[in-house]
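Pasting in a structure now, in structure tokens, and then I'll have a few things to ask.
Here the complex is missing one protein chain, while the rest keep their positions.
After this line comes chain A, so read on.
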Amino acid sequence: MAEIAYKSASCIYEGTDTPAVDRLTLEIEDGEFVVLVGPSGSGKSTALRMLAGLEDIDEGTITINGTDMVGVPSKDRDIAMVFQNYALYPNMTVAENMGFALKMRGLAKDERRRKVERAAQLLDLTEMLDRKPAKLSGGQRQRVAMGRAIVREPQVFCMDEPLSNLDAKLRVQTRTQIAALQRRLGATTVYVTHDQVEAMTMGDRVAVLKDGLLQQFATPTELYDSPVNAFVAGFIGSPAMNLVSAPVTSEGVKLGGTTLPLERDQLAELHEHGLTSATVGLRPEQLEVAHPGEGVDVRIDLVEELGSDSYVHAHLTADDTGEPATLVARSHSRTPGRLGETIAFRKSHGPVHVFHPETGQRLAA
């Protein structure tokens, strides 16, 4: 249906010096589900609104199927958007809300009704077609907003944090529904969220943004396994990756009195840059709880019980770094230790991530 390309597209809000979106380049394939993720102020919503035509493209361009979108008003772009607050028309019934775009396109009344009913069936809204939005629950309104988008069969779906007003349980449920619906309709979708769990579970590919700059654009597993910099490493994954600055030795890095061995190419690159310290990253699931002396000695600060697992927050007892370093480990045991107890964390599997201490760029593979 549609291929989208951002080509060094920038958006600069009036009265500010730094662009909200800075020379963004993204190529989105036909039928792909792409998630834009980042903390607030990262420009992810602005990037989406530029595609939708709600924000100006000040520099560069965005193309849909090769057609330049600069200066094209949103009503002529054939894009459907689901807003964070749904933006349903309160004066219209559910059916009128969903049929509004078709009416604008000049479709006959009975055909409109047919299309609306089909979309309503898909979203389980048939009973609510004659109600006003005010009479619906949050989840139902969210579905109406989805229905208003899909009834149009547009080239592109834009979704701006469509789940953030739902409660946690409904959010998880709707997340899977939206992903399944998108696969079924096969429409190119750009989805904005600040929730990295949503990004990881829904997207074919995920674009991580920070301060208007694209950090990495890759599949969820690639983001997880080889983040390009310390920001992406810390942003993707929950709980976040442990990032500790540690002094470099000949075999690896020193962490809490013990040496954490590194790969040969990582060491080579550290020496090549002449670095005496590095930021090392270990995911909580890469650490396992052991007896003191069997790894890095730590003292337990907090244990978070989740039923299936527990997260052990602890700080290093022997500190080489100067600043107090805390680590989080994921333990399958329900009783990994008591508060204040000294235990050890041991690296169980997978490579250690190494980042440049100043630029945060990933070193070696």
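Definition applied: a contact is a pair of C-beta atoms (placed from the backbone, for glycine too) under 8 Å apart; a residue touches a chain by one contact, two chains touch by 3 or more; residues count from 1.
Here is the rule we use: contacts and distances are computed from a predicted model.
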item	value
Chain not present in the shown complex, as UniProt names it (candidates "Sorbitol/mannitol transport system permease protein", "Acetolactate synthase", "Cobalt transporter" or "Carbon monoxide dehydrogenase subunit G")	"Sorbitol/mannitol transport system permease protein"
Which of A:L185, A:A240, A:L275 or A:A364 contacts the chain that the document leaves out	A:A240
Absent-chain contact - pick from A:M104, A:A180 or A:A268	A:M104
Residue among A:Y6, A:F33, A:Y86 or A:F217 that touches the chain left out of view	A:Y86
Among A:L136, A:A179 or A:L327, the residue in touch with the chain that has been omitted	A:L136
Positions on chain A where the hidden chain makes contact	38-40, 52-54, 73-76, 79-81, 83, 85-91, 100-101, 104-105, 132-136, 138, 141, 148, 152, 165, 168-169, 171-172, 194-198, 231, 234-235, 238-240, 306-308
